[in-house]
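One protein chain omitted, others in place.
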Amino acid sequence: MNQMVSMIPITAVALPFLIGIAIFFTGKNKKLMGFLSSIAALLSLALVSALYSMLVRGNMDVCCPICFGAGFTFCFRVDWLGLFFAGITSLLWVASIPYSIKYMEMKFPDSRARFFGFFTLSAATAIGVTMAGNMLTLFALYELLTIFTYPLVVHAETPAALKAGKKYLVYLLIGEMFLLFAVLSTPEFAGPRAFAKIGLISSEIGSKMLLVLFCSYIVGFGIKAAIFPFSNWLPTVSIAPTPVTGLLHAVAVVNVGVYGIMRVILNVFGIELVRSMGVGVLLVFISGATIIYGSLMALRQDDLKRRLAFSTVDYISYPILGLALLSPTALVGGLLLLVTHAFLKLSLFFCAGAIDIQTGKTKVSELSGIGRRLPFVSTCFAIGSLGLIGMPLTLGFVGKWYLWQGPMETGQPSAMGVLIAGAILCAFYLLYVVYVLFFKQSNVDFVCDLQLNWTMLFPIGAGVLMGLVFGIFPKGLLLLVNNVTMCYFGG
Amino acid sequence: MFFQFVLLATIILLPLFGAGLVYWVSSKSAMLRNYLAASLTIVTLILTSILYCFSKGEAIVVGYPFLSFAEIRFSINPMSALLAFLTAFIWTAATLYSFTYLKSSSNQGRFYAFLLLAFSANLGVFLAGNFLTLFIFFEILGISAYPLIVHNEDKKAFKAGAKYLVMVFLGDIALLMGILLYCKVTGNIDFATGIKGTSEYIKFIIFALMGIGFGVKAGVIPFHIWLPDAHPVAPTPASALLSGVMIKVGVYGIIRSLFSIFGPEQSSIVVGSIVIWVGIITMLVAVFMALLQENAKKMLAYHSISQMGYIVLGVGCAAYLGVEGALALGGSMYHIVNHALFKSCLFLTVGAVYYRTGELNMYKLGGLVKKMPIVAFCTLVASLGISGVPLFNGYASKTLIHQALAHLGHGGWVGLVNVLFIVTCGGTIASFIKLFTLVFLGRAPKKYEKVKDASSSMLVGIMALAIMVFALGIFPGRFWTFFILPLLKHLGYTGTALSSIRTVNILTLHDIQSLVISLAVGIFIFTVGTRYGLFHLRFPRWFGVNYWFEQFALGVYFLLHEESHLIEMHTSRATREIKEMIAKKGRSTEALIEGESYVLRSLIFISKRHVKKIYLRVETYIVARANYIIKSLWSGFLAKTYRSLSASETKKEFNLYIEDLNFSIFLILFLLVLCFVSIKLIG
Amino acid sequence: MLKASFSNLIYVVSMILFLIGFYAVAMRPSLIKKIIGINIMETAIFLFLIGIGNKKGGASPLVVEGIEKYVNPFPQAMVLMALVVGVGTTALALILAVRLFECENGEKR
Amino acid sequence: MKKFIVIVLLVLVGLFLLLAVSKMPIMGDPDSPTNAIATSRYIAKGPQETGCNNLVSAIILNYRVYDTFGEITVIFVTLTAALAILGREKAGEGVSPLKVSPSPLVSTIMIIYIPFFIVFAFYVAIHGFNSIGGGFQGGVILASVLVIYALVFGYDEAVRKFPPKRRILFEGLAPLCFVVVGFMSILAGTNFLNLNFSSVSHFRNFLTLILEISLGLTSGVAIASLFYILKKVERE
Partner (left out) sequence: MSFVLHLPVLMVAVPIAVAVLISVLLTFKRNIAFVLSVLTMIFCLISSLFLMVKVITEGSFVYYVSDWPPPWGIEIFIDRLSVYMLLLIAIVGLISIIYSELYIKKVLDHQKIPFYYMLVLFLIGSIVGFVISGDIFNMFIFFEILSLSSYSLVAISGDREALRAGFRYLVMGIVSSLFILLGLGFIYSVTGTLNFTQIALRVKELSDLTVIQTGALLLIVAFIIEAAIFPLHVWLPKAHGKAPAPVSALLSGLVIGIGVFGMIKVVYYILPGVYPVSFVVFFRGLISVGIILGAIFALFENDLKILLAQSSISQIGFAAIGVFFFSYSGLMGSMLQLLNHAFAKSALFLGAGAVIYKTGFRNLDEMKGIGKRMPITMGFFAIGLASIASIPMTCGFVSKYYLCLAAIKQGLWGSVGAILLGGFLSLLYCLRIISCIFFEKPDSKVEVKEAPLKMLLPLGVLAFLTIFFGVFPRAAFVLIEPGVKEILGFLR
């Protein structure tokens, strides 16, 4: 594991960060603002791919420690797991920029500089979290992410938005409280080598303390990954503008939560310790409960975005379930499902946004007959939901194929049951929307102009296309995911 | 090898991309769309026939490594080539037929697009080389059939479509579980010839899971519910394909899984007998349900379920007999081909009748022989085919399966199986006599005087199928040696087993004897039925599996959906109706049965409502409690107590300010005491 | 405890005086009485400080030939300065009291 | 009820204080720590080092002159606070005539005695060296003289006699003197406010005298002007 010291990780985080701050001051001309935010996105994508090429060339991690003082070190380090998440976030950030520019132009024209500033900042921090070198940097950026996403949630400045923002804050800040406690009580968290060593926590701490530590870590990260008891904030936050719910709350923020849990289990505790502590079963139970809860609630929601938000709650627990089964194939399946969810859920949210803009309809029951009005958006929605359900020829199927092998290997029938129930319920609540879109007769014949220019349609199409393309040709993605798992299971 | 590679790719991809093309073209012009669809199907038919000649020798496996993660692999072997050719043939017939049939209906573009998509999926399943490819195309077929069923977009269509989708989806999940278990046990996902080394129990579980998955599509008894609902609702070409070809996919899957799990050598008595009994029950129940129907399409749907019973019976015998089961399997494969032909022909004819008269209820039709002679003649040929009359293709495959039954040995239940077999043959004969006499013979009601015969393009499809039915009936031996034998060799039967059945003689004394008996039984059932009106007997609703499935689905629907008013409406209506029933005491026992079923249903709903109420109450309690705490922390009651504490400004009384001042001095004193105590006493 | 405290009678008296002053500050409603209470506490502390510096039979710290034992001059200097501090604080307290009185009775400045 | 609680708490605090007091070294015994250490230097070498026999003023004006500097700033701060909050009193003319004219007896006695009081005040201030007295004591007497004058002859009469403008100079005198002396000692190389920095023999005594007088003047005038400000009259 030779270590190459380079400044790319820190620039990958710092540059978009600075651009984000710069955007605040481009109040007046809209073009510059759009230009800057797209520059930030493209830049981060370029830097992440540069990191990929460095990692591929053999050296396992790229570290650039910035030590600030005695015991208080911020350091950035990229390894396969971090790169995987950073890749997803930056890729989708680029895809979502054109959409958000057009969407904000139509829906929330005032104080856009503030919106795009915080949008870029939170995306940059989300990428930064995945590049954190030790648990302290991770926590710092983790908390910054919450703070930067708050203004986006309350962007509409309506009382409802403020209430939602308040609830969002209370949930996440309580999480961070637990997390700070956990981060500070893990003995060796500081130092640039923190994550490099696997199984950071030597077992000389008493088993009771280990359990407390593990639980507070899981609660800390779980709140952002919207696991069962704390998932209430995600649906209430779905009233935020669509790019926010799309990119941040469906992709960036929840991925950070999942990333955190993975770091905890794979790096901080190490797989053998987790297995010996027998905590895997607990995590399986929690993620199973989230899947069932999320999908049951999604079935009952009439508002489209709330339904998609609940489906995020449900779908984000698959990678956690995959992780909890502590088997390589399950982890591969989990990561693949994470990618599926990122791509397809983003396009689903953008479809919902496009429908909202074109026809002003947000309720599922009102959507009947939109299939004919907006053919491209509805077909993308249909293909996206099929992908999420796990139809063959889509990435969802590939992920499902591997994840379902997990419980078989480790022999946990309960996990298998959860997976089946999850698949069925997911099919129900997504296909119902497709059914309403296409087949239900629309009694009222409303006229709506069909001019959705390409900037809105491109991200939707791109997300769905990626879901299909990776579904048919998943070899490249599988290579990347295997690299990630090999670090922890193979070695 | 490269030629096969390209050929297979075109066969699968042509209809796939064609579907998109058709959908796009349909918005432009209808005529262009029809020609495009027809040409695509015909080209694929030609390609499959070319493919067939490659399938003579050893099975050629064509892999597409760059595609999916595991390996998309197709195999050209006699069995898959035969079925692919059969699918292509029937698909062309149905497409030609549907041009005129659907001339007037709306959004045809979508219909033809999904028709082609289902076509490519069907071919993909038959030509699949390993379980993964099979599963991929199996699931695409399931999903793409849904738009065909709900083409008419009325309420009943959506109900049937929803049920179909749910059943198929559950089946797919079970199938995926089975495949994953198979993959775990054998390490790879190819069609092997029998798994070695694992315990009998695990093999049974894998077969059970796969059996459920394929059974749903094949319409085996416990999972047949969607078939009788889907067919009357779907447009005729769709239902023809549905029962003609798509059901075969299920049975093909069962055969494939059976032979890759158990293989010809290891005959497992237990699994064989189970499959036999499933076949028998399916045959029996489906026939009697068919007899009770007055809707022609529903009757034909039940018949296709019973014919599936025959095939499953044949497969069961093959599994039971193990090595000597070649004859039984050959018979069932033969029957698959026959059933595809005469069943799609029957559906097309009934469709033609419906196209002309707009009426599906057999009792309201009659005397159409004079008006639609060709259609009547073809229906006659197909009915004879299905009834198993010699010189028609049904007879050959039924007798083969019957002879296989004889090989089963002399257990007690084998005799019972024979009797039931003959009774079902009789039932089939009776129902088709009923169909023909009611629809074509007898006086024609006055509304249908001016009915003309079906249009030419419809007749082309029907005539082609009728000719094939007749042809296979005349030369069964040639078909057997040319198609079935290489197929059996492919499935793994060794030379010795095949030599014994090289030439098959289906006109033995025993066969003739059983044919005569079944004819007699058939005529007897027909006469008694019409005489005493037995065909109008209606079982109470809760008798069939269908009823329980609907209750469960409705309960889940109410549990999860917001419209709680639906529940009140339903239960109150149930109680109201019970009162009416009791008020009209004059009705027969049936009223009581009806009333009592409503009570049962309302009980179920009430229980559901309570479950829902408890669920709601628990959930609201937690959420309300959390909100209260957060609200009080944020805006609420602590503020009031604090404000009263430092109220000096608001109250403007100076002495209150002094009181406040004294209180702060008092606090100093209090702290001093506490500190001293903590140092002196405890220290 | 008792014997020792008898000899340190001065300290005991000052402590009691201090507490009386404290009572006045803590309990009396009128501002002026509080300021008087503060003064009582100050005097109690000065008494205590002077008591500390006292030496039996020592003369006052004015150096005159013929006398060797003098009282410790340091506490007295400390008291002198603390006195001036006391003056300062009381003056400020009075200023504020006067200003408050004017405001309370509505006399606009 | 509140009264009862306060009394109980006071008793408790008293108990603890008395416990502490009982543990203190017995008052007056010569070998107690306070007497042993510090006094040895003050008493033994005090007069020689500081030149004043009165040890208290020796400590105030020489050993711990920094504290006295702090002292006088306290008074000055109080004065500025009074000016900030209450504002300067109006200049004399008929501001608030005395309601009752001074009885002849009191006024004549005062006319005779006031100069003597002032002389006495200065005497006390100056003789802080070897007699009981000192800057502060003299200043206070001076202040009392000014106050008596105001009481006897009416407040506006007194203010006219000694208008605020003139008082400012006196008020600012002492802190400035201390700072100037301090700077002089720094310039001479020794530490801040080290009086015997120069080689000239009795210069130190001269400096202490100056400090003594400035202390007296400032404290006296400051306290008097505090009185004038506090007296209830129109203010600017």
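Think of it as A, B, C and D in the order they're written, each chain with its own count starting at 1.
Keep this in mind: a contact is a pair of C-beta atoms (placed from the backbone, for glycine too) under 8 Å apart; a residue touches a chain by one contact, two chains touch by 3 or more.
Being a predicted model, the structure only gives us computed values, none of them experimental.
For the chain excluded from display, the touched partners among the shown chains of the whole complex are A, B, C, D. Only one residue from D:24, D:126 or D:210 touches the chain missing from this view: D:24.
Annotation: of A:32, A:174 or A:282, A:174 touches the absent chain (contact as defined above). When the missing chain is restored to the complex, the residue among B:419, B:441, B:471 or B:667 that touches it is B:667.
Think of the hidden chain as still there; on subunit C it touches residues 18, 22, 25, 31, 34, 38, 41-42, 45, 48-49, 52, 75, 78, 81-82, 85, 88-89, 92-93, 96-97, 99-100, 103-104, 109.
Touching the omitted chain from subunit D are residues 16-17, 19-20, 23-25, 32-38, 41-42, 62-67, 69-71, 73-74, 76-78, 80-81, 83-85, 87-88, 165, 168-169, 171-172, 175-176, 179, 182-183, 185-186, 190-195, 236. Hidden from this view is one chain, which touches subunit B at 633-635, 638-639, 642, 646, 648-649, 657, 660-661, 663-665, 667-668, 670-672, 674-676, 678-680, 682-683.
Here is the rule we use: only the chains that are shown with their structure count from here on.
Contact tally for C-D versus B-D: the pair with more C-beta pairs in contact is C-D.
Innermost chain of the displayed assembly, by C-alpha centre distance to the whole-protein C-alpha centre, is A. One inter-chain figure worth recording: subunit B and subunit D are separated by 109 Å, centre to centre, where each centre is the mean of the chain's CA atoms. Subunit B and subunit C have CA centres that are 102 Å apart.
Subunit C has residues 22, 26-27 in contact with two or more other chains. The set of subunit A residues touching two or more other chains is empty.
Residues of subunit B touching subunit A in their complex: 66-70, 135-137, 139-140, 143, 147, 150, 153, 158, 161-162, 165, 169-170, 173, 176-177, 180-181, 183-184, 560-562, 623, 626, 630, 634. By the touch rule above, subunit C contacts subunit D in their complex via residues 1, 4-5, 7-8, 10-12, 15-16, 18-19, 22-23, 26-27, 51-56, 60-64, 69-70, 72-77, 80-81, 83-85, 87-89, 91-92, 94-96, 98-99, 109. The touching residues of subunit D, when paired with subunit C in their complex, are 2-3, 6-7, 10, 13-14, 17-19, 21-24, 26-30, 34-35, 38-39, 42-43, 46-47, 53-56, 58-60, 64, 67-68, 70-71, 74-75, 77-78, 81-82, 85-87, 130-132, 134, 136, 219, 223, 226, 229-230, 232, 235.
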